[in-house]
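A single protein chain has been omitted; all remaining protein chains appear in their positions.
To keep things simple, chains are lettered A and B as they appear, and every chain counts its residues starting from 1.
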Amino acid sequence: MVSDADLHVNDAPSRSDPDAAIFGAASLDPILARHNHDANNLLQILREIQEQHGYIPPDAVDRLITSLKIPRVKIEGMAAFYSFLHLQPHGEYRVLFSDNITDRMLGSAALMEQMCRELWVEPGKVSEDGLVSVGTTSCTGMCDQGPALLVNNIAVTNLTAQRVGTLCELIRNRVPLSRWPAELFTVTNHIRRKDILLGSELAPGSALAALLARGAAQTLDEIKISKLRGRGGAGFSTATKWETCRAALGEQHYVVCNADEGEPGTFKDRMLLASCADTVIEGMTLCARIIGAQKGFIYLRGEYRYLLEHLQRVLQRRREHKLLGRGILGHPDFDFDIDIHVGAGAYICGEESALIESLEGKRGTPRNRPPFPVTHGYLNQPTVVNNVETFAAASLIALHGGAWYAGIGTGTSSGTKLLSVSGDCAHPGIYEYPFGVTVAQVLADCGAKNTQAVQVSGPSGVCLAENEFGRRIAFEDIPTAGAFMVFDRSRDMFEVARNFVHFFAHESCGFCTPCRVGTPLLRNMMDKLARGRGSPYDFAEIEKLNLLLQSMSHCGLGHSACNPVLDTIAKFRPAYDQRLLHKDYVPAFDLDYALSQARRMTGRDDTGAHLGEAE
Amino acid sequence: MSEATFTLDGKTIPFREGQTIMQAAMAAAAYIPRLCYHPGLKPHGSCKLCTVKVNGRHTASCTYQAQPGLAVESDTEELNGERRSLLQMLFVEGNHFCPSCEASGNCQLQATAYELKMMTPHYDHFFPDRPVDASHPEYLLDFNRCILCSLCVRASRDVDGKNVFALAERGIKTRLIVNAESGLLADTNFSADDMAAHVCPVGVILRKRTGFSVPIGQRTYDINPISALPQPKAGES
Partner (left out) sequence: MATAPGPKLKVATVSLAGCFGCHMSLLDIDERLFDLVELVEFDRSPLTDIKHCGPCDIGYIEGGVCNAENVQVLREFRANCRTLISVGACAINGGLPAQRNHLPLSAVLDEIYQSGPCIATGCTIPNDPELPLLLNKVHPIHEVVKVDYFIPGCPPSADAIWKALNDIIAGREPNLGHGLIHYD
């Protein structure tokens, strides 16, 4: 059952040349040409400039203003929205430790401290010589092989003190990334359980041939019969989405594959794109045939940048085999091609309308809905946005038929689901199960012991306690986008929730008031409890704030930012109670510490120069 | 033919096809609190002050299309409590020191907070470090009071065709920026004739040498509460 498909990547881009201060036309022109001088591709243009130079230099900004005829504020507004883009030099080596709770459980904090110590750099700052910056970033999707980091956006996994030492030496010696030992960049796909999707060897083109033989409308019927539902978590009927889009009027229709797998603890799309890219792309292609699209996009999260060349090779091979491009499989009326857009560090872009904004070269702010993307999506045209796994499943259905697929899983949740299992278990990795599998079964299979809790579907999902392990992974019971993080009894569930709250505050797009201000307020309140300054008053405040986020926020991020806290309060209340050390309200800040600057300036240390806790 | 209607807190509100709940309510002189909505600009739905309940669900009334027979709740204790919390968030997010602000008495944030009886900002203040831009000969920008409603961004982009303003960064770090390499208003083509010069609901975009000319007691919201004032038309702040 266990099989490891190793994907060895050595496509890491070389680091920038520190002496190349001027961003010449020579480097910008090919980038602009590659993106048709189209301002809709601004994010891709900025990302490539950043890749070449380590940041987006002022003269590049000037040139983009004239070449793309866009205002400066558009570039500045974009660059400062995406956390991987920088308008100032941010170090020749930009190291970002993945800050998911699973990385933390594996000791990432100490490793980051070690690196900062060895490289003489403060966390979050650039070293004085401009060589390196070390910081944290949201989950990089390597939870099955953490702790992990990104160096110039390329993943390094399985960190140990020794590996961190190696990295520090390479950085100190200014060795270009392209000459780093390839072994450092190895990403392993731990496929632990295969079922119909991972177990089938789908020959490239076979599902398309089945589609062409059956006809587009009939294939849509098969999708309908299959009862396939979106695998991004919400579970919307795929056939309904495709049918609505097919019927929608527009100059162009578009297919978008949402590979912005940003939910902490999820990494199944990474594996699918690495190991089953053909199946995914084939699903997109048959969707294109059904809805009448000629153009598609894969929106690949920036953390998976290392997959870009691999995916481009797959696309190219498919073009050569007439499975993509003009006249697919010899049908003169079947044209479809795919561009890959790489994200730049913004979880919110996993929300489909924010993703479309990002594809259009804008800040990733969720749109007002309705209208929905199926009628008004990319460039306001009818657009299907589906999860990576949904497209892969569609390929299987085209090949094997809807009835076959509907017979797997449960009545309302047909087919299988990929779970990304991580945390306290012997065998983290990808598990494919028919829908309806119990949490207990997954725990047994992954070798989890003394399990206290499972966070299903990431921070925005649900936290399950032991008495709920009999529940089932299915839309009608526990819906999930795929994350399955295991916590044993040694873990502090308050700290788990606090990590998730920090994640939401960091990833809030800032569009709406409740999320923009509410998530950092919530973060500060959780930090207050963590510092031992909590009282029942703060606890009540946390509950009130969560309800406000839930009811008033603009999109799912704000709505679900309260989930980890509300869940852990309901199920692991003692983890909170033990932090309510004070009967009455105490300030969030340390009053004595708040006098420290004045003490330093006056040289005083008498009793009047200190403040104790209130009696 | 009788026109289509919905109810707002039990009151019948007529509407035309395509109108949002907010637009129909304003036409009927029914007050729903709002900060980021302006009749002359495309609805945005970011401040969330105008959140109402439609069929028991919270939704921003400025972006929600009116439909016949909807039962909309707005002036309820629950919603006003939630709105008050949003106002408190806006007050602690920036530096809102009303006594020294030229917009005081004419400020929609302040007037809305009076309307909803906000007695305290309640939360811990962020006390952010934000700049003041006095570079322009006629206008002053005090970013301390920015509530990120994007009215100036949209007015400048969609009406003035200039893109003088935009938002940068994200989350609590989101900030208003100005379209110039220097970042200064003086180095843009901003002008007093722009719609963007007149839509700021708070005290960020201020005309110089006109501050405090109206004595306390005679300012816009000294005379009438914001809920009782005629609804602004396009082009008016």
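Things to note:
Heads up, the rule we're going with is that a residue touches a chain if its C-beta (ideal position, glycine included) is under 8 Å from a C-beta of that chain, and two chains touch if they have at least 3 such contacts.
Just so we're clear, the structure is a prediction, and the values are computed from it rather than from any experiment.
Remark: the absent chain touches shown chains A, B in the intact complex. Touching the chain that is not shown, out of B:Pro14, B:Pro39 or B:Pro121: B:Pro121 (per the contact rule at the top). Contact with the undisplayed chain is limited, among A:Thr160, A:Gln578 or A:Ser596, to A:Ser596.
By the touch definition given at the top, subunit A reaches the unshown chain through residues 537, 584-585, 587-589, 591, 594-604, 606, 608-611, 614-615.
Contacts to the hidden chain, counted on subunit B, fall at residues 91, 95-101, 104-105, 110, 113-114, 117, 119-122, 124-125, 127-130, 216, 222, 224-225.
FYI, only the chains that are shown with their structure count from here on.
For the pair subunit A and subunit B, the distance between mean C-alpha positions equals 33 Å. Interface residues of subunit A facing subunit B in the complex, by the touch rule stated above, are 58, 62, 71-74, 76-77, 79-81, 346, 348, 363, 368, 370, 505-514, 516-521, 524, 544, 548, 551-554, 588.
Within the complex, the subunit B residues that touch subunit A are 43-49, 51, 58, 60, 63, 65, 82, 85-86, 89-90, 92-93, 123-124, 126, 147-148, 163-174, 177-181.
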